[in-house]
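Of the protein chains in this complex, all but one are displayed in their positions.
Let's look at chain A:
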Amino acid sequence: MLYQKFKPTASLHPFVECYFVWQGEAAQGLEVQSPPNCFSAVVFNYADPYLASQNNQESMPVPRAFVSGQFTSNYQLSLRGNIGMVGVVLKPCAVHNFFGVTMSHLVNSRAPLSYLKGVAEDELWEAVRHEYTVEGRIKILEDFMLAYLNRGKGNVSIIDESVEYIDECRGCVTVDGVAAHLGISRRYLEKKFLEKVGLSPKYYARLKRFAQLSNKIAHSDKIDWHEIVHEYGFYDQSHLAKEFLEFNRMNPSQYHLLHRELTRFVKTT
């Protein structure tokens, strides 16, 4: 099994978090849980079809090439056979900035790539499918992103700054605090944030705190829960556990055990 991340070229840094490739075999079937991570994505599947579900709801087939927005809670992928996918992990405002999409429409959804106006889904998917090197596939994705870069740059606004500020604060900030920092009204922030990110700033901040915390838990050998409660502004351990269960359907200790092993297989280039 190969799961590898690639950094984007410098000009795409404000919009693209990374590219990834995931290849392998799951002859016996593989279930993968993923917590919400505050990013959106464009993903191409060039191997066997797979299913996705959210919070134990009915599984749905995943389109061969899709764009997704924010997820408000944990989702599960059910894979069987050959796994082969490549994708772009995008910063929260990037899909709106590049393609003009109202992001609330993409929350908890994987829409076929043709949902993005003017994007030639068939052509791109065929190109990815017929390219046999990882580097070649990443180049197709990078060229695709670069083609929209100027439009993306032109749509950057104060809401992008508000996302950066919430990220810098690791989600531990109030909506009033964000509005005051940027010198804008709370109502303006809430309205425009929903359009560009797909969630309210309050929900995004909660998710960011959870995502940062999940990442820390997954990459730590030993966890000091008291320190985490204090560092991330929870009232107590039960508040931390409740937030974790709601977003991720497992408690923090279970997540730590599960992901400490998985993260060893992730390579970054």
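The rule is simple: a contact is a pair of C-beta atoms (placed from the backbone, for glycine too) under 8 Å apart; a residue touches a chain by one contact, two chains touch by 3 or more; residues count from 1.
One rule holds for everything that comes next: contacts and distances are computed from a predicted model.
*Asks:* Any idea which of "N-acetyltransferase", "Ester cyclase", "Putative penicillin-binding protein" or "Iron ABC transporter permease" UniProt assigns to the chain that's been left out?
*Replies:* From the listed options "N-acetyltransferase", "Ester cyclase", "Putative penicillin-binding protein" or "Iron ABC transporter permease", the omitted chain resolves to "Ester cyclase".
*Asks:* Return the single residue from A:G24, A:G81 or A:P112 that touches the missing chain.
*Replies:* Residue touching the absent chain, from the options given: A:P112.
*Asks:* For the chain not shown, which residue from A:R80, A:R170 or A:K202 touches it across the whole complex?
*Replies:* That would be A:K202, which touches the missing chain.
*Asks:* What chain A residues would touch the chain not displayed?
*Replies:* 54-58, 72-73, 102, 104-109, 111-112, 114-115, 175, 187, 190, 194, 198-200, 202-203, 242, 246-247
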